[in-house]
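One protein chain omitted, others in place.
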């Protein structure tokens, strides 16, 4: 099932380098804004790449010069979600909304669940859903012109696709998280780096993509057993006690340490050459 | 019960702007230091404001030029807590102390439990209990002359009204938290901002109050359904796994998305005017 | 059992000041790299110091000019862990590895479990296990020449002695944690300070030791009841909800507040002299 | 505050024996059904008894021959909760409902939070809220004529005052819990005892009260330090891992073991006489 | 998507009564043993029924006279999972196994995640996977001839599709759970009922199906808002503290209480007629 070819409609997938996949949101004429078919497709793509044996690191970016994504396509959303043909009983409507939100969340969580590290390369507008997506990824890089906003309160709702849950675990400054989430104010690349939301700021869209590719290439050159284990254990530990994190790690590594990659890595270290690792 | 008028004795409550309440600790002659009746009153005030339909954001500050608060009124505390007429059996004494601490914690937690965002505007001395209070609030702003200290070890005890529990969740620098909590050393506004304990530093007490009012006003101009949901979900998610945070969010928003505020916000966005939202 | 004299083989223990112990990794000719007997000894040392009544703060550093520690002695490790005489059935091998990892983790966790605050003073190379050790300590100080690396992916494995579990709880910048853990790249003192991994950077090894001693001395001058309670409650709260942290704190302090140290501290405050506290 | 005399309106409070309080729901003419003022009063009563120094065990029962309680007074409830003057926006209505439910839950949880063991003595009808109340208590005894029902689905709602949360933790038969909660079918005393919901069945209301009094008397004759600690630790441990339960226990008992009650108990054991314990 | 017609290959789906679906494992000639395509189909079926507006309760049983299911089709499993063409590196093999197990677990968990109550009607052999499936369901009924076994240790493995995780939460007798899981011994219907694993025992396969249908019919006659809320809250609360269960309940019911079903139920109660509820 995982060997089938992906032919996505709203995303470009390229392989700019060995073991690196680049996923590009491809709706530049609409500022890469999302409607339901797009997040369903995003889900499919990341599930596929998660088990694709030749992919070891993934870059996610937005097409066009203007925006990573401006978030929800409000026009599409207001036609769908809030249309009047849903049931009138508020409790029944709540069931439908809950299913809708849970399914939407699950699509974006595919980025976090993806076994391979995901680097987002952000530029231009990065509003609303853009932040949900960015927090589900592992590493955030951005261009200096990026304009971020946890936009949701401005349209009358609490962000529900992950920002409120993940942002406080990504950035260790709870006051700042609350301020930007409660005020919906725009913040730029420099501020994003200062609080630790992005790891690095680049001069332009081209440069942030280049930077992302370099980092993805570096990660992809390492043992995939080591890299995938590292991502999995970090995410597990984030949500649990140190005690539970340590135990899970020892159970995980009881299998992972049996890899040939350790020998390959040690040997190539001694021989001063770059190791190669079998696909996974 | 929530519609009764508040007539606090140790605090001033004013409404400097529509939907914004300002709570001022009013014991400037004693550096706004606290004794039991004061935290019981604080509890009552924040429970009241939490459900007050016309309040959407709250500012908390200290009266007078010298201090936000110097913490516990040590004289009062030593007369009460440590007086000799408590039971002599250490186990029985422990029951009394446990009740006392739990009740005290519960009063300060009223700030965190308050449904509306709470911004503390800090100046001058902010010692001991000041930090417990500040960590229970949502956003911390301060004047450049502020002198903070997690003072408790200096009087022979581990801070027990919230600092040790909340500070590591507010500031993502566990080494710094340990250092200031173990050494009780004073730190200033600039350091507080650098580690993320305060969001912004202002030149004077007047300016920090002005800054707090602007931020409170901005938040109060948003949909209260969105703002209150955002605070609640952020606090819930802080303490739980991403999985549990996402589920809680979807259940919460299954009701909240049925608000008229979404339409009001979208419409006023199109019409380029400021939306108004019904009271909550 | 805790009163016996320690005569470690791979560590120096000195008492540079009243109530302060200094533990030095003493294998400078091998860059202070570790093999099994060393971490077992580390375990014994920290268990001992944890209950030693005259010790109130601990410094941990590495001997020699070059390294805090370069981590695992790869030569020793490859002979031991990965030798071919372990059982061939991968499931049985997994049991042996799991026991080995758990025991190794437990030795390093002795630093975290140690009742007394532990300050690591780092210089030179601080690779692999160095980071595991540093994250288990309470406060990290380093010399400006320090070269850190979460080195494990470079030898084909996910770090399993604590780094992946503790580093995200020490540093509130999850993207940075992922980047350095996935890429194994070296980072220096300044970067370490900027992200909050170390609290202070000093010009040289001598200066970081001096700085550590000053901080340890300051902490050791406080009430040990207050200091040990503060460490314990901070670690407990880190892994649990605010609710559970507050309750634990009130139960803890129901005994701790019955100390004479409060009176001693208050009295010496009034009398403007340095308090003395009984040993614990 | 805790020494004030209680003069409840909807409950009788008597002290049938030294250190034992008996709380009786006193609205027999309406089958002891509840409206809001009653659960607010229940809250006050159990908060009071929790800290009352002369009370060591509590019995809760219903007045009159017919019912422990038939639950919510549906007439009162439909006038209050579901009346049409609540706000029309479903999101705003949800805020009001959430506050209402949380406040209601908090009143019933006062039974669980009460430091002293609470024994419910049940007879006749025990419907809806009766089960919420019973699961918040520590020990359940009933008369053979008792008719239980988790009645809520029959009026179109999921039980929200504690039954769905606590019943699976009280009874180790999750299939049975689901069956009675999903079907709302009536079950009798014998079935309740077989699945472990009640501990003992008595022939009549008089006998169950007598049995409750004997058990309460027995518990009240023990060291209150031991009894209150036992209840607190059992409730804490129920919701947490064994690891966290053990740690909390050791912190708790580090104060509690310093009681004189241990000596009193050991001595009276040797002297074959009944020990007496100081009030707490 | 949820309105499409299901045409399963290995299961029969019938609708024996209004709002009740009956799913039958349909591989009687192989004792209803499972291979991968079957659990993938099971997953699809329960996801479909979960959102099917006309289904309010579900029965799951096995075709033929001999077995509910004998579990994994060992022949198929040994060809697939353990075949020799999987990668040779034990760490890489572990990745493949982990994905396989997680996917398999996820398929069976679809029963638990299904919004509608699921009643399993068990007869004959119910081995290995049968117990995983039964513990994922809500209510277990069986025929008197049922032979259960947690069979996995007999084929050299720890049960990994849910039994070891869910059985201790279904049955409050941890010693019994350990005994049957560690010994793989067969236990019958009577023992299963005594420990609370099944709720009721019937004389024959026909009778257990009849009993399941009656119970399903009873549940399906209630408000679906109430029934689905009850299942969801019970499952959430099982895994969390009472505190977290109560809060989740109040958030859930803040929407659910706005249903028209409450009025419908109350009114039909007064009018002594059976209420009807809109589909959900």
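To keep things simple, chains are lettered A, B, C, D and E as they appear, and every chain counts its residues starting from 1.
Methods note: a residue touches a chain if its C-beta (ideal position, glycine included) is under 8 Å from a C-beta of that chain, and two chains touch if they have at least 3 such contacts.
Just so it is clear, the structure is predicted and the values come from calculations on it, not from any experiment.
Trainee: Given the full complex, what residues of chain A touch the hidden partner chain?
Mentor: 236, 240, 244, 247-248, 251-252, 254-255, 258
Trainee: Of the residues in chain C, which ones touch the absent chain?
Mentor: The missing chain touches chain C at positions 51, 87, 89-92, 94-95, 99, 115, 225, 228, 255-261, 278, 280.
Trainee: Could you please point out the chain D residues that touch the chain left off the display?
Mentor: These residues touch the chain not displayed: 117, 138-140, 169-173, 196-199, 215, 218-219, 222-223, 225-227, 229-234, 237-238, 240-243, 245-247, 249-259, 261-266, 269, 277.
The rule is simple: only the chains that are shown with their structure count from here on.
Trainee: Which is it for copies chain B and chain D: same residues on both faces, with over half shared, or different residues?
Mentor: Same residues, largely: of all residue numbers at this interface, over half are found in both copies.
Trainee: Can you spot which of B-E, A-C or A-E is a repeat of the C-D interface, where more than half the contact pairs line up?
Mentor: More than half of the contact pairs of C-D reappear in B-E.
Trainee: Approximately how many whole Å separate the CA-defined centres of chain A and chain B?
Mentor: 33
Trainee: Taking each residue of chain A in turn, which ones touch at least two of the other chains?
Mentor: Where chain A meets two or more other chains at a single residue, that happens at 90, 93-95, 169, 171-173, 196, 225, 238, 240, 243, 255-259, 261.
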